[in-house]
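A single protein chain has been omitted; all remaining protein chains appear in their positions.
Take a look at subunit A:
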Amino acid sequence: MEDEPLPGGVAPRQVALIDLLDRLLASGAVLTGDLVLSIADVDLVHIDLRAVIRSIEPDHPAPW
């Protein structure tokens, strides 16, 4: 399939991190799985990085 950039110079710009995170953190999953923070002895690991970031600085909202 051919690449189909949007007109008006919208697509060629570097993707904004926030738009990426909207998709990668809030969706984009094809696996069911909960937050797991270690890979040891776990069949399948899925890490919710937003939760990870939040847990580091509970007093500060996540920056996105």
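To be clear about the criterion, contacts are C-beta pairs under 8 Å (C-beta built on N, C-alpha and C of every residue); 3 or more make two chains touch, one makes a residue touch a chain; residues count from 1.
Quick note on the criterion: contacts and distances are computed from a predicted model.
**Q** So which of "GvpL/GvpF family gas vesicle protein", "Spermidine/putrescine import ATP-binding protein PotA", "NADH dehydrogenase subunit L" or "Carbohydrate ABC transporter membrane protein 2, CUT1 family" is the UniProt name of the chain that got left out?
**A** Answer from the record: the omitted chain is "GvpL/GvpF family gas vesicle protein".
**Q** List the subunit A residues touching the unshown chain?
**A** On the subunit A side, contact with the omitted chain comes from 1, 3-4, 6-8, 10-11, 15-33, 37-39, 42-49, 52-53, 55-57, 60-64.
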